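The other protein chains are all here in position, but one chain of the complex has been omitted.
Each chain gets a letter, A, B and C, in the order it is written, and its residues are counted from 1.
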Amino acid sequence: MNYTIRICGEAGQGIQTTGEGFSRLFSSLGYNVFSFQDYESRIRGGHNFYQITFGTDEAYAPKKFLDLILTFDKRGLEYKDVLHRGGVVIYDADSLRQSESDERFINCPFRNMLKDAGLKNIFENVLSFALVSNIFSIDKKYVYKVIQDIFSDKSEDILDQNMKAIDIGYNYDIKKKIDLPPSNSDSKILLDGVKGVGIGAIGSGCKFYSAYPMTPSTGVFQYIGANAEKYNIVVEQAEDELSAINMTLGASFAGVRAMTGTSGGGFALMNEALSLSGMTETPIVMLLSQRPGPATGFPTRTEQGELLYAIHAGHGDFPKVVFAPGDPLECALLTNKAFDLAEKYQIPAIVLTDQHLVDSLYSYEKDLKIDLKNQDYRLRSAEFESYQDYKRHKFLDLNKENPLSPLAVPGEGKQLVFTDSDEHDEEGHITEDGEVRKKQLERRYFWKIENIRKEISPPRIYGNKNSKIVLVGFGSNLGILKEIANNKKLSICTIHYSEIFPLPLRENSEEALNKMLNAYVTICIENNASGQFQKLIESEYRLKFSNNIRKFDGRPFNYDEVLEGIYAII
Amino acid sequence: MNYTIRICGEAGQGIQTTGEGFSRLFSSLGYNVFSFQDYESRIRGGHNFYQITFGTDEAYAPKKFLDLILTFDKRGLEYKDVLHRGGVVIYDADSLRQSESDERFINCPFRNMLKDAGLKNIFENVLSFALVSNIFSIDKKYVYKVIQDIFSDKSEDILDQNMKAIDIGYNYDIKKKIDLPPSNSDSKILLDGVKGVGIGAIGSGCKFYSAYPMTPSTGVFQYIGANAEKYNIVVEQAEDELSAINMTLGASFAGVRAMTGTSGGGFALMNEALSLSGMTETPIVMLLSQRPGPATGFPTRTEQGELLYAIHAGHGDFPKVVFAPGDPLECALLTNKAFDLAEKYQIPAIVLTDQHLVDSLYSYEKDLKIDLKNQDYRLRSAEFESYQDYKRHKFLDLNKENPLSPLAVPGEGKQLVFTDSDEHDEEGHITEDGEVRKKQLERRYFWKIENIRKEISPPRIYGNKNSKIVLVGFGSNLGILKEIANNKKLSICTIHYSEIFPLPLRENSEEALNKMLNAYVTICIENNASGQFQKLIESEYRLKFSNNIRKFDGRPFNYDEVLEGIYAII
Amino acid sequence: MQSYKDFDNGISPAWCPGCGNFGILDTFKKALFELGIEPHEVTLVSGIGQSSKMPHYLKCNGFNGLHGRSLPVATGISVANHKQKVIVFGGDGDTYGEGGNHLLHAFRRNPNITLFVHNNEVYGLTKGQASPTTEFGRHTKAQPFGALSEPLNPLALAIAMDCSFVARSFSGSLDHLKEIMKMAIMHEGFALVDILQICVSFNKVNNFEWYKNRIYEFNADYDLNDRIKAFEKSQEFGDKIPLGIFYSNSRPTFEKNMPIIKDKTLVSMQNFPDIKPLIC
Partner (left out) sequence: MQSYKDFDNGISPAWCPGCGNFGILDTFKKALFELGIEPHEVTLVSGIGQSSKMPHYLKCNGFNGLHGRSLPVATGISVANHKQKVIVFGGDGDTYGEGGNHLLHAFRRNPNITLFVHNNEVYGLTKGQASPTTEFGRHTKAQPFGALSEPLNPLALAIAMDCSFVARSFSGSLDHLKEIMKMAIMHEGFALVDILQICVSFNKVNNFEWYKNRIYEFNADYDLNDRIKAFEKSQEFGDKIPLGIFYSNSRPTFEKNMPIIKDKTLVSMQNFPDIKPLIC
């Protein structure tokens, strides 16, 4: 049994804090939680909401229908149309200056209650948080705990006032009660895509992160910043994205694992240096956190519109990998794999997320283990000192296990490390020789693409593996694919790709490909207008989807509309 | 009957002038001429060559085998291995300090001759130009004429000395004679890719060109600059490529046809604004003149390595066109089509050339007509003044012939023109509304891609249309495709694409597609490592080439190696 | 135009209540009105940031482009149609950060453009990271060790680069701002007005009081074309913050230097010329 609540209001009204409060509350009680955010590109005003699904069933995706709306603005009242039967809207008619007669609307005089207690209006979200908690009959101590945790860095006085607001809200005589089945699990933890990528990066030994702020990539930059001191990471805000990526390349060349992150427009600015990474074989990891384009687009909304761009970005032929994790855990694992392959193959690696994924919270078991692969491929100090005849871009010796000349750390041996953005010889110096270029391409391009591809894992398959209805997606649609697979009405097989480029070898993904080839209906689902993922899969594996489901209004898919979409197709 | 000569030497030795001299000489005599250049990224020294094929047969592509080598450096002597039977090397043993005994080497003491006449060494190329002209028994007056034309802006004194050098070279008692059949045509003109694009742009009414120098795109920038005064064009060197393209967008928004040009690295820097062009529906034409990448790569050499990048460049979904002309005439025609479609559909249009195309001379009949389509789609002055309810980004009215809201010129009416890089409403103002976005994508994306595609012409077919050997290529390989089609040994059908993205509709290119589908051998030829064109065609038309021929050493294909390649395949 | 309010377009600004941008917007309308400029005679250009939303709240032509790239767009517009009054709005991040190179070269090129920088010493729209003008050491979520770069002095930079008109005003001194705006708009050449702007949401330090205690209006007691004196004056920033015109010169503009458009605007010359002479 799951419930979905939506908290609505203007930017600056504490919607996010309240939403996070509920997410923490329910996860700490052992419920499954999934929450996502819908907000505008402004600091105050406008209309935002925060939506939480929680309960004893698995929860990974937005829902269309709601059980409870808590609103601090008038626009929130309009969502009554997507209330479940029995659903309610909690609002303060006085402060909204609007009163609704419909019995689904429950007027709670937040501001008057606060006024009576001598508290300011800003406590209305804490008050209403407590009030709603009471509707679900949550023990008050948990309500206290969550608020204490969230405001732990605030003064005692503020904390006291918050507790007072909780009491008022909790004690308010609300008639409505919603029956939440007891949770059968220990308290859970919450991760969003930001934390996922951040943990993956820190755990992979990222020691340098340079970026220029750009929604929705800034979260990871700031998360790493918040942990910089503890983990000895240099974070630097560059003057622009061109600088951010070039600094990252410099740091990597000097011997540390380095990363940069941005969104579409900034990624465009980084393309030239992406190509430089390819040419100089300097590993970097890049976060490309998508939002709807083109140009500035919808800065705070979501889309999967840069898949083909990420794959083809940068001038000239060079290898790269592109991973599109599906949830926070995959964010961590694939950021780690990005670091590993980037260093192993001396290439750029791109981690593709989007606003929906980075801003959404997913609950996990408390003892979640994130197993990272950590191997240092660099040639350092003594080892470098004794290395025979080091040349940065030595031609391949296929007798070696990894026949690429290792990345040596400049200054840690007497031998020199030199590289160049021009076509170069083995030592990294400019050449004009066509034969030398061909030999460089043999290692820098052909050998790498062939070998990298072998490292790519097949897609995951969910649901009824015998179903002849197959739904295929990638990246942040994992949640949708999992929930659709779990649906109880229709037997569906769903397939999720997160290692996107290069795509897994045909022989490594026979199972998934056979499902697609043998299905009656194959539906490709993606969050963009042009069907980029569909094009990619169709051309790589020479198959054809029978149908597709696409969304490109800047909002993520919700479970219900996708299920409707599938019904409409079959 | 055609001959091929190669002039070799260091940068700064006047190789280019001499090569151009021969090209002009033979074309002025009515012969077909094709010449191309091979040079290093330095101003003096190194090793360059200039190669001219001329005669009574058609000539559009480099040849592997030579009839005459004229060399001013030692490395030129090494080309003896690719001499045709009867071919010779003309050199000055004294100045090269190397003497060859092989009878194919003809020692001509250029410098001593000059010294005897009291002339400086720099006249050795004019002297040898005359000497070689004499080998082909060209009347001296034509030799005079060409040199006079080339040095027309030099002082009388310099001109006199040049004439003297001609006399010495021409009168030198050279034993070797090569029999050039009389030409049966009027004098011809020469165009290279630079002029082709330049003429196309100027003729299309380009009034603003901003760029940042980058080989091999600088030629067009400077060609337009040289004609700026006569044709009232503002040319401006920007501080970087980001500025160049944004200036171009500004000029276009203000109401003039505007263009920018660059090579791969600069193109990468322009990606963000390319996407801006898509979002704001501000037409621009971009020249992407390719050289081998990644990064700085081979700055003065050739490759077709940015086809897929050009197609996918820019973040988010927006329409664009990419044309890859095959010769200077197509450069003019497709630059014109780029301007026309860019303005008609309010999109960015990319003209894709490469070093080989922009630096190569092709001969054309003297009375060559270049028919350009010139329609002004803008809403100007009176017309704008009287336009009903102008909104820059009005939703489509499909009852109109061109249902896009026209591009109005700001200030020429009292109504306002406003646009935005954010997602916007009909008036160009920021929106957060998902429904508005969907309606904008309907016109800005779906309507446009559907209708643009109808305007795309099918590929051209050459050679024996019944042959079951089909060779398919694009862009600057047109010359190779034409010459292979003309070959007398093997019956081959060749197909050339120059309107590359979007690709022509299947129903508009049945003839070419049927040839490919019904062939025994289908070979895709392209000048890059990864087979970008092949991927494009294969995925678009769901067909599969049986073989491919690729080259990626920075040099263009030559006729002979391609023919050999085909033999090796069949 | 009946009133400066005619520049209103009915769209309500997406700024925070109390933001300094409201005053700047209002004052700009007044300045245009008092100068007798009509909406269609003006093209407003901006990048991305809170300040860059300005053109959306004004009844004028406008091109709201990319973060940091407003100046090249404005230059393209101005040279294509030098009869338009081209005015640019940008933030301190937009102009001095992402757009730094364009600023540097706009100084040199000297197009006839007015640039208003809403300098709130912070990245507003992206929620509070340090900008190039943020004081040294200020901690933010993106500057966990504090801002480690010396703040950029826009006036010193402009004067060193011989910018044609250099001034400073304040979002809390609107009469002053209006006069400076009018002079900047009327100035022929590239004019930079750095407007100290209150950001109530992310810059709690440099707030209204902070400025009120420091700012003072001045009239240069030196020749405005004296670069050394102006430079010296530009160094004053701390306990005392001078508002006024620091420097100006009468260098010919880029548009004046461009012979092609001496007599006519480029846009009025749009045509399809005969290319026959080129085919040879």
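Things to note:
Just so we're on the same page, a contact is a pair of C-beta atoms (placed from the backbone, for glycine too) under 8 Å apart; a residue touches a chain by one contact, two chains touch by 3 or more.
Remember, it's a predicted structure, so these values are computed and weren't measured experimentally.
Across the complete structure, the visible chains that the omitted chain touches are A, B, C. Checked against the full complex, the candidates C:Ala14, C:Ile37, C:Leu152 or C:Ile215 give a single residue touching the omitted chain, namely C:Leu152. For the chain missing from the display, the contacting residue among A:Ser204, A:Ser217 or A:Ser363 is A:Ser204, taking the whole complex into account.
Of the listed positions C:Lys127, C:Lys182 or C:Arg227, the one in contact with the omitted chain in the full complex is C:Arg227.
Here one chain is not drawn; of A:Ile189, A:Leu490 or A:Leu517, the residue touching it is A:Ile189. Only one of C:Lys83, C:Arg108, C:His139 or C:Lys240 touches the chain withheld from this view, namely C:Arg108.
Here the missing chain is touched by one residue of C:Asp162, C:Glu188 or C:Glu217, and it is C:Asp162. Hidden from this view is one chain, which touches chain A at 189, 191, 195, 198-199, 202-205, 207-208, 210, 227-229, 231-234, 236, 238-240, 242-258, 272-273, 276, 280, 368, 370, 372, 374, 376, 378, 409-422, 428-430.
Along chain B, the points of touch with the absent chain fall at residues 12, 40-46, 212-215, 218, 221-222, 225-226, 228-229, 235-237, 239-240, 265, 295-296, 299.
Touch with the hidden chain on the side of chain C covers residues 96-101, 104-105, 107-110, 132, 145, 148-153, 156-157, 159-162, 227-228, 231-232, 235, 251, 254, 257-260.
Convention: only the chains that are shown with their structure count from here on.
Computed from the mean C-alpha positions, the centre of chain B lies at a distance of 41 Å from the centre of chain C. Centroids of chain A and chain B (each the mean of its C-alpha atoms) stand 44 Å apart.
Here the spacing of chain A and chain C, counted between their Cα centres, is 37 Å.
In chain C, 14, 48, 65-66 are the positions where the chain touches two or more neighbouring chains simultaneously.
Annotation for chain B: residues touching 2 or more other chains are 242, 272, 276, 280, 420-422, 430.
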